[in-house]
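The structure under discussion appears below in the form of structure tokens.
Of the protein chains in this complex, all but one are displayed in their positions.
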Amino acid sequence: MIKQARDIPTPVKYLINLALFIIFLVVVNSMIASKTISGYYTKVIMLIGINIILAVSLNLATGYLGQLPLGHAGFMAVGAYSSAIFMKAASALPMFIALPLGLMIGGTVAGIFGFIIGIPALRLRGDYLAIITLGFGEIIRVILLNIDSVLGFNLTYGAASLKNIPKTTTFLGTFICVFIVCYVIHTMMKSRHGRAILSIRENEIAAESCGIKTTYYKTMAFVMSAFFAGVAGSLYAGYLGILNPSNFGFMKSIEILVMVVLGGMGSMIGSVISATVLTALPELLRAFADYRMVAYSLLLIAVMIFKPSGLMGTYDFSLSRLLGKGLSRLPARNASPARKGDDR
Amino acid sequence: MSTVISQIFNGLQSGSVYALVALGYSMVYGIIMLLNFAHGDIIMVGAYVAWIMIAKAGLPPAVGVVAAVVGCTLLGITIEKVAYAPLRKSPRLSLLITAIGISFFLENLAQLVMGAGAKSMPEIVSGPGLSFAGANISFVAMVTIVVAVISMVLLTILVQRTKMGKAMRAVSEDMDSARLMGISVNRTISFTFALGSALAGIGAVLYSCAYPQASPTMGSMLGLKAFVAAVLGGIGSIPGAMIGGFAIGLLEAFVSAVGLSVWKEGAVFAILILVLLIKPTGIMGRVITEKV
Partner (left out) sequence: MPRRDPHETLIPERDKDKTPAIECIGLGIDFGGLTAVDDFNFTLGRTEIAGLIGPNGAGKTTVFNLLTKVYQPTRGRMLLEGRDTKNMTTAQANRAGIARTFQNIRLFKELTVLDNVLIGLHNEIHVNLAQAILRLPSYWRCERVARERAMDLLSIFDMTGVADKKAGSLPYGAQRRLEIVRALATNPTLLLLDEPAAGMNPSETSELMENIRKIRDMFQISILLIEHDMNLVMGICEGIAVLNYGRIIAKGTPEEIKSDPDVIEAYLGKKGH
């Protein structure tokens, strides 16, 4: 049966979530403004936000769709460079136009690349997709390093780094993006589109025989994942102010994968938590920095062997459900009938 | 003309190394359907072992070579036993992620222990070069090609003629049926890893002769290119891996020869993508269809 627990009406749930998020934004933002949170920690928090977007977007392709792209850093790089080049050129535009436009450009260019690489790659079995995307990531890096000599003018500045990018990324901007990305992925996954994506992960042949256009949905999820990686890249460009192709190597892709795997493939909250922890910990424990990568890799192996579902499994946390459970323990007063079709 | 010939030999030399490494990918894929991402890093470990023996301990090169091959073999078996064997019944994605983890672990451990900088490798073999149609062919290149070809011939005999080779072919055909026929699947898989890793050890030594350096990340790009070679030749196929290895080596040599050496990695991956698009089974590969 559909859960009989007394549910909070859906619009109220949404309002609760939105309100909590706004409170979070306002509180942290005022703490940053009043220097209660130092500039250094503000930077760490922004990096956490960017990594959350990366992890959540990779989770869409890995956890939900069941593919293993190893070129996520490549999509991030494409987004970062295209948005950075735009932002440098568009310095005359007012910020409230240039900034969203820059993010959209970063995302769109990455999405287009996702489409170009996804169409052929998604026809192949899982492990070939891993390799093809890995190859793609490397090609992107080689192109960013050497494209200037082909073009005959300076576009990416290759190994000399793209410098003087407007540092437009703020705490507020980053976390509004985090919210939008999480919201879009969450609502999509709870619709027929999301179920189609999950069915492909579960059993592609059965999905196909249920009338689901598997190629279409695979491509859709893959492009979406690339798009959001591009958005994260744009934020990253505005965060660092300087870009070098070596920022986006294979290691970066693996780092994002570790976040997703550790959090539990297919759990958005898992990705959010592990992106937060894995970004914050090494920053806070500087002495540990040398061992970070070794620890990451051991963690990855250990999780696969001992708890392949990751720390959160496929569990999707929801504040309103937690509240709903709390309420259902109270004695029932004019209990509302169980609602079908509720979002969790 | 002479530059063409010397480029061909350059290509064959690096192609020999790719082919040896590609064989390891191909055999492991054939038997447990795993892209062993850590395979390239086994080469890196082999190079460090050789460096420690020859440069640090001052032992003769021959000892270094044997130590590298033995070290790689043991490492390959250990990785399989510790990390892959517990996952034999798990989804393929878990196995693949574990392999990536191992690769990542070896690279970072090497960086921690040996430092990020490259160690320069002393000369392992030396001898007179050969002049052929106006082109100079180095002694190292000749040794590399000859050793690689001999290794491949021995491997082919081993797989085609021996009992263990038969067991390997049986397990890669159908693991469960092989088990029912009394073949020890675990031993066969270990043997496959040992064999692949030993070839990687030989590859490590030959690679160190050509590029006398050892660095923590040397295995990753080499491994990736060898993997491309395996896919190009048809993954799971031994002759395919050899053909693919030489093809990739020659491709790189020619891309460099026309002055596009910064693009040579891009060209290798472009080949990979093209192959997967046009003929995903590679040159010698078989079609594997899922039973519905």
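Order as written gives the chain letters A and B; numbering starts at 1 within each chain.
FYI, a residue touches a chain if its C-beta (ideal position, glycine included) is under 8 Å from a C-beta of that chain, and two chains touch if they have at least 3 such contacts.
Remember, predicted model here, so these are calculated numbers, not experimental data.
Student: Pick out which of A:S149, A:N203 or A:S246 touches the chain that's been left out of the picture.
Tutor: Going through A:S149, A:N203 or A:S246 one by one, A:N203 is the residue touching the chain not shown.
Student: Which residue, A:I50, A:I212, A:V258 or A:I301, contacts the hidden chain when the whole complex is considered?
Tutor: Only one of A:I50, A:I212, A:V258 or A:I301 touches the chain omitted from view, namely A:I212.
Student: In terms of residues, what is the contact footprint of the unshown chain on subunit A?
Tutor: The missing chain touches subunit A at positions 1-3, 10, 14, 183-184, 187-188, 190-193, 195-196, 198-199, 202-203, 205-214, 314, 340-341, 343.
Basically, only the chains that are shown with their structure count from here on.
Student: Could you work out how far the Cα centre of subunit A sits from that of subunit B, in whole Å?
Tutor: Computed value for the inter-centroid distance: 35 Å.
Student: So in the complex, the part of subunit B that touches subunit A is made up of which residues?
Tutor: 33, 35, 83, 86-87, 90-98, 100-102, 104-105, 108-109, 111-112, 220, 224, 227-228, 231, 262-263, 265-266, 269-270, 272-273, 276-277, 280, 290, 292
Student: Going by the contact rule set out above, which residues of subunit A touch subunit B in the complex?
Tutor: It is residues 66, 68, 70, 120-121, 124, 126-128, 130-132, 134-136, 138-139, 142-143, 145-146, 149, 205, 250-251, 254, 257, 261, 265, 290-291, 293-294, 296-298, 300-301, 304-305, 308 of subunit A that touch subunit B.
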